[in-house]
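Up next, subunit A:
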Amino acid sequence: MIGSAVLYALGGVALFGMGLYALLAYPNLLRKILGMNVMGTGAFTILIAAAYRGSDAAPDPVPHALVITGIVVSVCATGLALSLAVRIQAVTGAAYLTPDEEDAP
Partner candidate 1 sequence: MSLIDLITILLIGAGCFFFLAGTLGLLRLPDVFTRSHAITKADNVGLMLIMLAAALQVETWATRFKLGLIWILTLTASATVAHLIGRAALNAEQKPWEEST
Partner candidate 2 sequence: MTLQLAFDVVLIVTLVTCAWAALTAPDLLRSVVLFIAFGLLLSFVWVRLQAPDVALAEAAVGSGLTGALLLSTLNVMRQKEAQIAQESTDAARESESEQEVAVAQDS
């Protein structure tokens, strides 16, 4: 009998893998940022599932504090990444990463 916390932790692992795939596979910067967010969400889900101790016991408070801090930090990081993406598009004219001049064949 698998407990529901284990199911949620497995879902978190799947979310992490999907976010990593999107981060690596798509060239568009906005999509990379979305992938990074989904990756972080997967990690949060694993942490909260680890803190769960059954439906009638109080859960472990330390991972909860970690995750709340993590959510706020990830919003700040997303804002910074988005403003960098807008700047990259303004300078290079493209919303995706282009190779450096000396790297180009």
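By our rule, contacts are C-beta pairs under 8 Å (C-beta built on N, C-alpha and C of every residue); 3 or more make two chains touch, one makes a residue touch a chain; residues count from 1.
Candidates were picked such that all candidates are chains of the complex that A comes from, given by their letters.
The structure presented is a predicted model; accordingly, all values stated were derived computationally and were not measured.
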Practice item. In this complex, work out which of 1 or 2 touches subunit A. Key: 2
**Study point:** Complex contacts: residues of subunit A adjacent to candidate 2
**Key:** 4-5, 7-8, 10-11, 14-15, 18-19, 21-22, 28, 30-31, 33-35, 37-38, 41, 44-45, 48-49, 51-52, 55, 58-59, 64, 67-68, 71-72, 74-75, 78-79, 82-83, 85-86, 89-90, 93, 95
